[in-house]
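What follows is part of the complex, with its chains left where they were.
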Amino acid sequence: MIKVGIIGSTGYTGAELVRLLSRHPHAEIVGLTSRTYSGEPYWRVYPHLKGYTDLQCEELDLPRLVDRADVIFTALPHGHSVEVAREVLSRGKKLIDLGADFRFSAREVYESWYRVPHTAPELLERAVYGLSEINRDAIRGADLVANPGCYPTASVLGLAPLLAKGLIDTREIVIDAKSGVSGAGRGFSQKTHFSETNENFQAYGVAGHRHTPEIEEQLGRLAGREITVSFTPHLVPMVRGILATIYTRPTVLPEAEELYALYMDFYREESFVRLLPPGVLPQTKAVAGTNHCDLALVPDPRTGRIVILAAIDNLVKGASGQAVQNMNLIFDLDETTGLVFPGLYP
Amino acid sequence: MIKVGIIGSTGYTGAELVRLLSRHPHAEIVGLTSRTYSGEPYWRVYPHLKGYTDLQCEELDLPRLVDRADVIFTALPHGHSVEVAREVLSRGKKLIDLGADFRFSAREVYESWYRVPHTAPELLERAVYGLSEINRDAIRGADLVANPGCYPTASVLGLAPLLAKGLIDTREIVIDAKSGVSGAGRGFSQKTHFSETNENFQAYGVAGHRHTPEIEEQLGRLAGREITVSFTPHLVPMVRGILATIYTRPTVLPEAEELYALYMDFYREESFVRLLPPGVLPQTKAVAGTNHCDLALVPDPRTGRIVILAAIDNLVKGASGQAVQNMNLIFDLDETTGLVFPGLYP
Amino acid sequence: MIKVGIIGSTGYTGAELVRLLSRHPHAEIVGLTSRTYSGEPYWRVYPHLKGYTDLQCEELDLPRLVDRADVIFTALPHGHSVEVAREVLSRGKKLIDLGADFRFSAREVYESWYRVPHTAPELLERAVYGLSEINRDAIRGADLVANPGCYPTASVLGLAPLLAKGLIDTREIVIDAKSGVSGAGRGFSQKTHFSETNENFQAYGVAGHRHTPEIEEQLGRLAGREITVSFTPHLVPMVRGILATIYTRPTVLPEAEELYALYMDFYREESFVRLLPPGVLPQTKAVAGTNHCDLALVPDPRTGRIVILAAIDNLVKGASGQAVQNMNLIFDLDETTGLVFPGLYP
């Protein structure tokens, strides 16, 4: 059994880790830390887990936790995982960070978008970006995985085949993304306040959201050149799910079948990417609760563009599910272990 | 492997059966019938199941389906399961009916509330009411199980311990129940129309809902006397979940601890009933997607009443999950097989 | 023009007062106070009011505000209106308090349910309970009006005709009420957090909600005797609206027509109470944004009970609309001034 410790376990991504690991046949949670709820049974914080974990939330005692665990998941505000990483790596254990602290290769990018100094830039090189479908081999050997952001996961999976083949004009990428409110976490704010958010729709962080440079770095790697994108996130009055609507301009517009074949080929071996046949569009509800990414492609001869649609559950493939997928890779398990189940529909 | 056929598989309870059985280690679906979608891959009707079933919807060919199957689930409008039952039983197979056709011991009650004649009243005696926690032993030997309605499941589980002990005034039971919209099925109507139902709350079927006599019959059995209740269902602008708020008047008002102990004792062996400690109230979200029933008890010295709160997922414990639980009982499997997993929260 | 000051204007009831008064032909807002937003244009706090008020939020300077105003509305946490009341009354102006500080005739009841001492018990006698339909004459001459709570408004309007006629067993009243989330105000909490509340339904404050004694006092006045009720509030995943489902046992069960005639007669002159004909049930959406209370009555011969259903908008008839109605009464305007418009449906 892989022994797992979760630091910052009472946010939504923490709760999803507990949900997923409680049914994982080869993992066992050995510690759940929480500043706010320390001493409380975990199920009192998350009532759906009554009967599924007997653990209590505990204060973080890092060395003790690391000693007990084979792998640590951190689900912390940015800036807080760096010290954990040092400790975990120095004791020869693995770290999967669900935050942003290790997602960038250049500290400058991190520092300019997140507005804090990076206190362990030497680890940036050691970290592997954990988009499992793209970086599988590197993840297998990693001891420090930067789990991707939710918007980048959907955006990069949607664009990867076209970029890898060099088929689109890299100056003409627009990503219009929409997320359920759980993406804003369990913290209270006006944006997560029911009466303000229900029956409401709005954009936020226009031309300034922190997932923008993460998307650009990953797209740039695939394309082999620097890429700048317009990225606009929106808040949908629902709990879970991201839909990214991506506008691209190919150098030559392919036929629908050709385009479909390109993606089919690129994702042939993937368990979690589901390419929908022409005429079927993704819905967030179809992936709710699961590690799937549903994709559709619409070439538009009128405009010469290709519209790509990608749907994920922001808390699963966009966070905790992908983190477990990465854990499976690190520990040489079948990548899908504990993650193969359909979602909740309706 | 238990071979399963589902008749009327493209309603919501059908889809939940497919979701649950697709991860059941000892069951295999051999046929999915649908009048509307015959010939279509099942996942085209329910996109969350892409990759989880390769079956196509088929026209009902009853003898052929029964021959292939060990057990048939019927998820049909009332009146339509009777002929299926004859055929299934005559061929020595099992039937679990998710509709109302076999839920009553007296045909007169069925006929007066459902306003159709019952064409096989001789089967009513053979049928076992499939509330697993209450009728477990009878279900084990049954070949015809009447799966309970969603409201009766929550109501009877909430009241059973008090009634079985004869502790309440049986003339003073009020059940005020609230359900998500999926309880109305996949059929189109004003009550299931998004713009009419979202941001709206209303009662329906006041003093006349068909689950009333079902609740009364089951409560009457537990109490050993005829019982009449006030039952009012309401429509909640959410997809899944039932909360029943039940008002009772005990002959002597017990202390909270005593009451809690009574329920704890009654449900001690139950895997799916979760009794919440004093001070914690059930939420439908905590049981969403699961076979659990969460219960709480609030004795009120001011009024001399006990308020009981019971939460279930109407499509799982209130329908398809309980149906699978009954299948497990019939086939001598561990009752919880394929049903032990936490729900989706948030 | 009636000059209006609103203290605590940036909560939801404050915003509704601004919305309603901005279209009131005989009222003018002269001051909006807010601790949190002082100095900001009001429309920055409530963007729907851009163009409808140019006022800025101001720090409370009580004497100055009272001098400018003819009437003060207080929308404050309980305990905070008492000092305001003294000041307003000493300067010969009127106060309409949307909080609980003046709703009870006995300070002991207030103190035991709200757990603070009442610092001006002498004012309790002077205050008039502002349920306009019931206390119209007293409100006309009042200078201190206690605007009713949202649940009491729906509950008392639903029960008044039966109680006033002495037709029901006063020991057998159960009020099962359901409210949209805006009833919890603009403050942040887990109960108002979108991801926790959406797709969720739960009871709260079972057997202990503070509106219970308010309901009991008002029902008791109508009946001429002490009344104890079971009152259970629930949280509905929607923004606005209350539906109260009220169970009563008449001494003799009337026919539907007779019952309907009784209510029709009682509410004959009322502009805001809409009695629905037999067979039609209230929906919260039909009263959203309005000062209406929609009522229906269902006598149930099977159980000998009458089920009463009452729907209001908790922020309008349950708070700010009724407060304006009371202002109209105090200032001898037509009671409906500024309040006659249909709601938003769908």
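Labels A, B and C are assigned to the chains in the order they are written; within every chain, residues are numbered from 1.
The definition used in the following text is that contacts are C-beta pairs under 8 Å (C-beta built on N, C-alpha and C of every residue); 3 or more make two chains touch, one makes a residue touch a chain.
Note that the coordinates shown come from a computational prediction; the quantities given were computed from them, not determined experimentally.
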Identical protein chains across the whole complex (3 displayed): 4
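The definition used in the following text is that only the chains that are shown with their structure count from here on.
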Shared interface numbering between chain C and chain A [over half = same, under half = different]: same
For chain B paired with chain C, centre-to-centre distance based on mean C-alpha positions, whole Å: 39
Centre-of-Cα separation between chain B and chain A, whole angstrom: 36
Whole-Å gap separating chain A and chain C, where each centre is the average of the chain's CA atoms: 46
Sequence positions of chain A contacting 2 or more other chains: 12, 182, 198-199, 239
Residues of chain B defined as touching chain C within the complex: 172, 174, 176, 178, 180, 195-196, 198-204, 206-207, 228-230, 232, 234, 236-241, 243, 245, 247, 281-285, 288, 298-300, 302-303, 305, 307, 309, 311, 346
Residue ranges of chain B touching chain A (in the complex, touch as defined): 12, 15, 19, 22-23, 44, 46-52, 182, 198-199, 239-240, 274, 276, 280, 283, 285-290, 292, 294, 341-346
In the complex, chain A residues that touch chain C: 12, 180-182, 186, 188-189, 192-195, 197-199, 237-239
